[in-house]
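Okay, handing you the structure first.
Removed from the display is one protein chain of the complex; every other protein chain stays in position.
Letters are used for the chains, namely A, B and C, taken in the order the chains are written, and counting of residues starts over at 1 for each.
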Amino acid sequence: MLRVAIVGASGYTGAELLRILYAHPEAAVTCVTSEQSAGKRISEVFPFLRGRCDLVLENLEPVRVAEKADFIFTALPHKAAMEVVPTFLRLGRRVVDLSADYRLRDAREYELWYEPHLSPALLKNAVYGLPELKRARIAGAELVANPGCYPTSVILGLAPLLKKKLIDPATVIADSKSGVSGAGRSAKVDNLFCEVNDGFKAYGVGGAHRHIPEIEQELSLLAGKKVTISFTPHLVPMDRGILSTIYAMPVEAATTAELLRLYQDFYKGEPFVRVLPEGCFPSTAHVRGANFCDIGLTLDQRTGRLIVVSAIDNLVKGASGQAVQNMNIMNRLPENTGLEVLPIFP
Amino acid sequence: MLRVAIVGASGYTGAELLRILYAHPEAAVTCVTSEQSAGKRISEVFPFLRGRCDLVLENLEPVRVAEKADFIFTALPHKAAMEVVPTFLRLGRRVVDLSADYRLRDAREYELWYEPHLSPALLKNAVYGLPELKRARIAGAELVANPGCYPTSVILGLAPLLKKKLIDPATVIADSKSGVSGAGRSAKVDNLFCEVNDGFKAYGVGGAHRHIPEIEQELSLLAGKKVTISFTPHLVPMDRGILSTIYAMPVEAATTAELLRLYQDFYKGEPFVRVLPEGCFPSTAHVRGANFCDIGLTLDQRTGRLIVVSAIDNLVKGASGQAVQNMNIMNRLPENTGLEVLPIFP
Amino acid sequence: MLRVAIVGASGYTGAELLRILYAHPEAAVTCVTSEQSAGKRISEVFPFLRGRCDLVLENLEPVRVAEKADFIFTALPHKAAMEVVPTFLRLGRRVVDLSADYRLRDAREYELWYEPHLSPALLKNAVYGLPELKRARIAGAELVANPGCYPTSVILGLAPLLKKKLIDPATVIADSKSGVSGAGRSAKVDNLFCEVNDGFKAYGVGGAHRHIPEIEQELSLLAGKKVTISFTPHLVPMDRGILSTIYAMPVEAATTAELLRLYQDFYKGEPFVRVLPEGCFPSTAHVRGANFCDIGLTLDQRTGRLIVVSAIDNLVKGASGQAVQNMNIMNRLPENTGLEVLPIFP
Partner (left out) sequence: MLRVAIVGASGYTGAELLRILYAHPEAAVTCVTSEQSAGKRISEVFPFLRGRCDLVLENLEPVRVAEKADFIFTALPHKAAMEVVPTFLRLGRRVVDLSADYRLRDAREYELWYEPHLSPALLKNAVYGLPELKRARIAGAELVANPGCYPTSVILGLAPLLKKKLIDPATVIADSKSGVSGAGRSAKVDNLFCEVNDGFKAYGVGGAHRHIPEIEQELSLLAGKKVTISFTPHLVPMDRGILSTIYAMPVEAATTAELLRLYQDFYKGEPFVRVLPEGCFPSTAHVRGANFCDIGLTLDQRTGRLIVVSAIDNLVKGASGQAVQNMNIMNRLPENTGLEVLPIFP
């Protein structure tokens, strides 16, 4: 039984890790930390856990955490993560970091979008934890940088096309829509129920969202050359889910059926990617609570443009589910251990 | 491995049975029926199932169903259920019926609220499937009448008080609020998104809801005398969940703490009833997707009135989860088999 | 043209006053204050106002406010209101205060539920601003205490019965449900979208809500004796609306039709109270955005209990609409001036 710590357990990704790991037969959460709520039971913060997980939240003291756990999830804001991750590694603990701190390979790029990096030397060892693309490297990693939610939906949506060089990367536009849990659990007027409910808006318009460098880094690796995309995030009045509508111009003729076959081949055997039949497109409602990435696509005959639609649950495949998938790989467990639950509908 | 059929699989309780049973290690769904969608894959009707359950929906031919399954869930509307349940029983299949058809022990009462009963002789053999109150009888039953969603929340909320004769039954008022999935999946203007969203209303005001005779039957059994209550259902703009706020006058002095202790004793060892600490009250958000019934209570010092608040997920403890709990009991499986999942939050 | 100030304009009741007064032909908003956002345009805080109301928010300096306005709405939290209202009155300005500070006639009662009162002498002059019950006194008032949202729904729902002594006041239970805007616009985790959406809960269970003394004060005046009630508020995942389901035992025989006639007579000529026909019950969706209070009732034959259901928009009839109605009365304007808009549906 793997002893697991969740550092930063009082946010939504922390809660989701607890929900998922409760059903995991090979892992047990032995330590949860929270600066704000230290001393309280986690089930006071999240009453849905009552009677099933009543651990007391602790202050974050890395050495104590490392004593209690073999494996560590850091579910902290960026910066806070890189303040403790090096210590965990030094103490011999393997880490899946859910923050942005180790996702970019280039410290200057990190500094450009975030701030100066505190442990740039670790960046080259950290593995970007998208199992469908980097399974082998994840298996051997000490530190996995768990992908962002938007990037997961966009990269999985485009990977087959870029890998096969079927589209012109300069034409890629990702118009993405996210549920509100992606904005975290801190008290902000912007995320109050009455500010969000029954409304819809774009934000970070014009290339301002911090997930952009991460998306472009991975798309560039796939394409074998620098890819720059337009990315516009939007806020949907729903708890969970990301749907990305992705546009690109093909570089050679192909039918929708041929492209779907390509996707089916590319994702063959993948436990969590579902390529939909022709004429079907995903909904976030059909992946809610589960680790799936559903993908549909079509070629718009009228414009020659290719349209890919991908859907994930931002807290599962976009965060905590993928983190557990990475933990499974790093521990030589069957990859779907604890993750074989169906979406909840309605 | 128990072979299970779901008769009437294209509604929300059918879908929820599929979700729950997918995670059940001792049962496998081998047959699904739907009159409207026969010939389609269940995953076309409910795309969340895609790749995990792609059974083809069949017309309801009882003999064929009974050949394919050892155990049958009927998730049909009332009347449709009693048209086939007797056949399943005659063919030696055990049944959990999720409709109202076998919940009332008195055929005249059924006729009063519904219509003439087609198999009144079965009523005395059918067991009302509320495990917390009738576990032993359920274990030996051929036919379990799965309780309604509102009744589950009200009966579990009141059982300790009535059993111990601590309240005056004539003073009981249950003000209940339900999510929209309780209204089913048929196409009605009243349940359109725009009719329900961002609004709140009462319905069936004044003792008109068909769950009343069922609630009163079971409360009367607990109290040892005829109980008549006021029950007002309301519609909440949410998918799932029932919260019942129940008022009653105590017949003898007691503190909130003493009453909570009584509840804790009464539900001691129950896997799915969580009695909350003093000062805490349940939310449907904290039971969403799980088989819990959360209960809080307090004595209003100003009026001497006792207030009990109970919360369930209407599709889980209020329908399909409880149905699987009953199936487990009827098959001598640990009662929480396949049901040990945490609520999904947010 | 009446020059109007809104003190505390950056909350939801402030925004709603601006929306309503924009359509008011006899009033013009000339001054808006906000401590947090002073210096910003109100249309930066509330972009829906852009191009129609772009006043700059000021710090609250009472003398300056009184110079700019003939009439003042204080839309401040309790305590903050009583720190400035006496100054406005001393400067000869009439005030409608939307806080709780001048609603209770007894300073000790205020202290019991809130804190020591800073200007208890004003309490006897302040008029409780429920036009349907106190129109004449409002007309002559210098200071109107605008009723709370829950109290408006409960008092209007019960007034005819208590006035005519048709029910036993000791049996009154008000089970009320509110949209989230009632909780205000300050940044709290509890009111985040993801904490509220798709869930339902009770709060302040057992007689803890501060609207209770206000409800009981007015019900007692109507009944001619001390009334103590059970009141349980609940939170509905919607922006606006309060629905109160009110239970009481009649003291003499009457039919539903007779009682509805009584209500129609009692509210005859009232511009904003709509008594629904027998068999009809209100929904908050049908009063959204308008100043109506819709009321339905029935006698439950089975229990002899009377059930009244009332619905308002908490921000309109429950706050800013009623405040403007009071302003109209105080200024001898037709009472529905600026308030003759229909609800928005859907």
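The rule we apply is simple: a residue touches a chain if its C-beta (ideal position, glycine included) is under 8 Å from a C-beta of that chain, and two chains touch if they have at least 3 such contacts.
No experiment lies behind these values; they were computed from the predicted model shown.
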Worksheet entry | Visible chains in contact with the missing one | A, B, C
Worksheet item: Which residue from A:E35, A:D168 or A:D300 sits in contact with the chain not drawn here?
Response: A:D300
Worksheet item: Looking at the whole complex, which of C:K134, C:K201 or C:H286 touches the chain that is not displayed?
Response: C:H286
Worksheet item: Any idea which of A:E58, A:E132 or A:E195 touches the chain not displayed?
Response: A:E195
Worksheet item: What residue numbers in subunit B mark contact with the hidden partner chain?
Response: 12, 180-181, 185-189, 191-198, 237-239
Fill in: For subunit C, residues in touch with the removed chain
12, 15, 18-19, 22-23, 46-53, 181, 197-198, 239-240, 274, 276, 280, 282-283, 285-290, 294, 340-346
Fill in: In subunit A, positions touching the absent partner
170, 173, 175, 177, 179, 194-195, 197-203, 205-207, 212, 228-230, 232, 234, 236-241, 243, 245, 247, 256, 281-286, 288, 296, 298-303, 305, 307, 309, 311, 346
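Methods note: only the chains that are shown with their structure count from here on.
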Worksheet item: Which chain maximises the distance between its CA centroid and that of subunit C?
Response: A
Item to complete: Averaging only over C-alpha atoms, locate the centres of subunit A and subunit B and give their separation in whole Å.
Response: 36
Discussion item. Suppose each chain is reduced to the average of its Cα coordinates; what separation in Å results between subunit A and subunit C?
Written reply: 45
Practice prompt. Mind pulling the residue numbers of subunit C that touch at least two other chains?
Written response: 194-195, 197-198, 237-239
